[in-house]
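Excluded from the complex is one protein chain; the other protein chains are retained at their positions.
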Amino acid sequence: MKKTFLTAALVVVMTATGFAQSSVVKVGIILGFTGPIESLTQDMAPGAELAFKEASDSGLFLGGKRIKVIRGDSTCVDAAAATAVAERLVTSDKVVAIMGAACSGATTAVVNNVSVPNGVVTISPSATSPALSTIKDKGYFFRTAPSDARQGQVLAQVAIDRGIKKIAVTFTNNDYGKGLADSFVSGFKKLGGKVTINAPHEDGKADYSAEVGALAASGADELAVLGYVDQGGLGIIQASLDAGAFKRFVVGDGMIGQSIIDRIGDDMIGTFGTLPGGVSEGRAKFVQMATKAGINGEGPYVTTSYDAAALIVLAMQAAGSTNRSAIRSKVMMVANAPGEKILPGELAKGLKILKAGGDVDYVGASSVEFNDVGEVFGTYREMEIKKSFQLIQVR
Amino acid sequence: MTEGPEFLNALILLSNYVVLPAITYGSQLALGALGVTLVFGILRFSNFAHGDTMAFGAMVTILFTWWFQSLGISFGQLPTALLALPVGILFTIVILLLTDRLVYRYYRRIKSKPITFVMLSVGVMFVMTGLVRFIIGPKDQNFADGARFIFKARDFKKWAGLSEGLALRSSQLITIVVTMLLVAALFWFLQKTKAGKSMRAYSDNEELALLSGINPDTVVRVTWILTAVLATTAGLLYSLDKSFKPFVFFQLLLPIFASAIVGGLGKPIGAIAGGFIIAFSEVCLTYVYRKFLIYLLPESMEPETLVQLLSTEYKFAVSFIILVLVLLIAPTGLFKGKVV
Partner (left out) sequence: MKPKQRPFIVFAIMAAMLLIVGFVQSWSVALVILNLCLVSAIMALGVNIQWGYAGLFNVGIMGFTALGGVAVLLVSMAPVSAALEVGGGQMALAAVTLIVGCIAVVILYRAWGERLFRKTVTCLAVIAVFFLVHSFYGPASDAIEAVDPAKTGYLGGLGLPVILSWVAGGLLAAGAAWLIGKITLDLRTDYLAIATLGIAEIIISLLKNEDWLTRGVKNVTGLPRPVPFELDLQESPWFIDLVETFNRGALAGLGNTERADALRMLSMEGSGIFVKLCYAGLFMIVLTIIFTLCSLALHSPWGRMIRAIRDNETAAAAMGKNVTGRRLQIFVLGSAVVGIAGAMLTTLDGQFTPGTYNPLRYTFLIWVMVVVGGSGNNLGSILGGFLIWFVWIEAEPVGIWLMDVLTSGFDPASEFRARMLDNAQYMRLMVMGVVLLLVMRFSPGGILPEKTGHR
């Protein structure tokens, strides 16, 4: 009786607000499809859509509903554009939750201006700025990627462990690069290393010879590049190699991508860096799934994208409705213990348990476990280019 | 620890990181600025669409390079793109003449104020930017082939027995050589040919030139053709040396303008000087001289700090600081440029 009552109430609310057709649930994916990380998002969005499709196909999601994905382009750099697209998705397309945004700046704008005011759960797979830990989100914002404050320290440890004593640092001049560089530099110094120069580079500029000249002349043999693989970071590495300035490169997660090997080739061998996410059964399973679907599951933030989407699905199921605030209250529940552990590809199992009123602990591809502000503790993989990027160890 | 004489090492260090990159970048800026200055000299407006004209020329050249590559045509050690360059120039000429016919000519006939033309060029810039991105997309395009290096830093070190290396990329050599050839040809054209002479006459004094029977339409047409040659070549050389990305050409327009203005608008020789001044000041002012000084100074005087005049953050601002300083001292540029 209670259930029919609830459904009836829901239907009324939906019709009253012109919500959506009852058989389709709309969710938004807001990522930087154009702009500095456009090549990363090419695998992230399909990764997330994999989870939504899995839930739809299972026939178990909210009694057989299907999920319709609406994509939006945050442009990554323009806060106003990101706000506008989120506003359109939330108020015009009426999405019930958002997977995104990708870049920290755009995410902050979306969360502050749209998600929190409209009460929409927003789970970012890749916003890593430390500042997001303290954002006033009223519990609507989560992220499946760990904060950069940690990555910088891990990367510094990796560099020290490999015997690097002196290093030059260049970062892309935005909130991501600056935040990562700050934590890397302080970590590296704390561990007894010396940072000879810490210089930003602007993305999409005409010429990087001045930067490379300054970096090279600082007297270090290794260069830490904390930028984007499609942007200035590539230009800096290319120009450094051309001039014979550095022997080896230490890179952050934004620089790890196949395209750097494609463009530069053998000279990149020996380059190493860190990438969020551990090695687990879930990860292996996901990579297999992704490969079958024609997605590069090993790419940066692809696992976290899938996990963000899966969490949205499970939280909706746990709430038993597409009510936005009901979803919010369930995200923590499905992500953390106690409950039955759920791996990628097992969403159907999770949906069934939740429908029966049970509890799940979503582990997923990136071993999700939220702390009290709704972000994951970071494990990182240490990667090195041998012929392609290869895993060395997990930290 | 170091090998070889210290001062040689210092010299090579500076050549590798300052002189060579600055000459290359300066050549690219100079070619761009020449185009801007030619248009200003004859048509008397600052052409904001010039950066995107360069992008358009480079784009067409790249499209044809891909086609040639797929046909198996190559240029040996040199990049195939050089073979496609004439085609790119041809297309750019067509589009510039078309723009002139559709946009600028009407206003020339009704003798609009110069500022109207600047506004028009902003409109053309928007259309051209959109067109280029529409055709080839916003991303980085890879089209380079042929040998990448003349010699590498590592090989140079071994050969010279020094601890500092010097690398010379083919694209750098091509840029410098092509720029020299093109500039020589341009000056020969302006000084020796009838069309060039009438251009100079028209630029110096329009009324007088018209009175002496020079056909203004021909002069304008020749100007656009020269502009197309310069813009396409500059765009391609730049793309070969760095990479082709439509967005960058707008960024490039700013230092190009700075170069043209520093030299004095309408003065070809000023554009060349301006290009090198801007390029050298960008690199020199932000260079870290520590290592250089370590080589030259006795050990007791070795600097502790980086010895950097300006941090690289402000590299992009350097060209404009120079621009403002020059304009304060010489309000129409170093070579007394034109005023409309």
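By letter and in written order, the chains are A and B; residue numbering begins at 1 in each of them.
Here is the rule we use: a contact is a pair of C-beta atoms (placed from the backbone, for glycine too) under 8 Å apart; a residue touches a chain by one contact, two chains touch by 3 or more.
Bear in mind that the values here come from a model prediction, so they are computed numbers and not experimental data.
Which of these touches the unseen chain: B:T129, B:Q172 or B:T227?
B:T129
Among B:N9, B:Q28, B:S46 or B:T80, which residue is in contact with the omitted chain in the full complex?
B:S46
Name every residue on chain B in touch with the hidden partner chain.
Considering the whole complex, chain B reaches the absent chain at 40, 45-46, 103, 106, 114-116, 118-120, 122-131, 133-135, 137-138, 250, 254, 257-258, 261, 265, 311, 313-314, 316-317, 319-321, 323-324, 327-328, 331-333, 339-340.
Determine and list the chain A residues touching the chain excluded from the picture.
5, 8-9, 12-13, 16-17, 34, 73, 77-80, 83-84, 87-88, 90-92, 105, 108-109, 112-113, 116-119, 130-131, 134-136, 138, 149, 173-175, 177-179, 182-183, 200, 323-324
Just so it is clear, only the chains that are shown with their structure count from here on.
Need the CA-centroid distance for the pair chain A / chain B, whole Å please.
Roughly 40 Å, centre to centre.
Write out the stretch or stretches of chain B touching chain A in their complex.
By the definition above, chain B touches chain A via 13, 16-18, 21-22, 24-25, 138-140, 142, 149, 152-154, 157, 165, 167, 169, 238, 242-243, 245, 247-248, 251-252, 255, 282-283, 286-292, 306, 308, 311-313, 315-316.
Quick check on the complex: what are the chain A residues that touch chain B?
34, 38-39, 173, 196-197, 199-202, 204-219, 230, 234-235, 242-245, 263
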